[in-house]
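The other protein chains are all here in position, but one chain of the complex has been omitted.
Labels A, B and C are assigned to the chains in the order they are written; within every chain, residues are numbered from 1.
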Amino acid sequence: MRFSLLAFGVAREIVGNEITVDNSDIRDVQSLRIWLSTTYPLLSGLNKWAIAVNEKYATDSTLIAPGDVVAIIPPVSGG
Amino acid sequence: MRFSLLAFGVAREIVGNEITVDNSDIRDVQSLRIWLSTTYPLLSGLNKWAIAVNEKYATDSTLIAPGDVVAIIPPVSGG
Amino acid sequence: MADILLTYQPLEFSPVSPADGAQVIFQGVVRPFSKGKEVLRLEFDAYEPMAISELEKIAEEIKAKWPEVNQVLLHHRLGIVNAGEMAVIAKISSPHRADAFEACAHLMNRLKETVPIWKKECYNDGHYWVSSTP
Partner (left out) sequence: MADILLTYQPLEFSPVSPADGAQVIFQGVVRPFSKGKEVLRLEFDAYEPMAISELEKIAEEIKAKWPEVNQVLLHHRLGIVNAGEMAVIAKISSPHRADAFEACAHLMNRLKETVPIWKKECYNDGHYWVSSTP
């Protein structure tokens, strides 16, 4: 399954601006989190980050479909 | 006893900008209120007004001394 | 510390205070209608020296209650103010926004309780001193 993964803030410094993920083990946010922690161990040192799927906050059970836009959302700090 | 009496807002339209009061019966705010209500009956039709003596809010027992500046303070409505 | 002004001129926007992280500003504008009637203009009367001393007391209250507040500003117009114009501007600058919001709301509440300023609403067919008659 292929989808785009965006990263912002501190996560952008670890993962890069945008990568294409092509991995058949990733079907939902929970399996994405497992893959991310293995692939980018530095992410584990951060405060709890959220995942957005198609520009909406997702939960661990949110499914990821081919072509989705997925994003790593570190703790926000605007204002 | 002589003192200046200022009036503001709606009270200015009844009493005028400033008058000099010269009346030996007026010794405190309470006696001033009695004199005002007799002299300017229209004041009785207003919402409760305060009296300031020398630019400070006064109570009925505040004494008035010769040369004081006394003011009629209708309900304030700034802002 | 307190920047207090009563003026017959139009009010100016307050510049940004570069050292304070949180700045809350209140602008009170003359509404064109009041209780369904068209308001042509307001006229503000004030007992100026007492109004300034009451505003200074409020600024002292604010400094006592929110010690981190760095700036208390209150500019109020007097005389004729037309619909759509600002009648009052209040500003609080502080390192933190919660203090700034609370102190600015307090400043406006206290202004309306104790400061000797009076508002007359002028209509086509007369005028009314706000809060003055039952």
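One rule holds for everything that comes next: contacts are C-beta pairs under 8 Å (C-beta built on N, C-alpha and C of every residue); 3 or more make two chains touch, one makes a residue touch a chain.
Keep in mind the model is a prediction, meaning the values are calculated, not measured.
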The complex has one chain that is not drawn here; which of the drawn chains does it touch?
A, C
Contacting the left-out chain: of A:Thr20, A:Ser61 or A:Ser77, that is A:Ser77
Among the options C:Ala2, C:Leu40 or C:Ala105, the absent chain makes contact with C:Ala105
In the complete complex, which positions of chain C touch the hidden chain?
13, 16-32, 83-86, 95, 97-98, 100-101, 104-105, 108
The missing chain sits against chain A at residues 6, 8-10, 12-13, 45-47, 52, 55-57, 71, 73-79
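We adopt the following convention: only the chains that are shown with their structure count from here on.
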Separation of the C-alpha centres, chain B versus chain C, in whole Å, is 25
How many Å are there between the centre of chain A and the centre of chain C, using C-alpha atoms for each centre?
49
Compute the distance, rounded to whole Å, between the mean C-alpha positions of chain A and chain B.
73
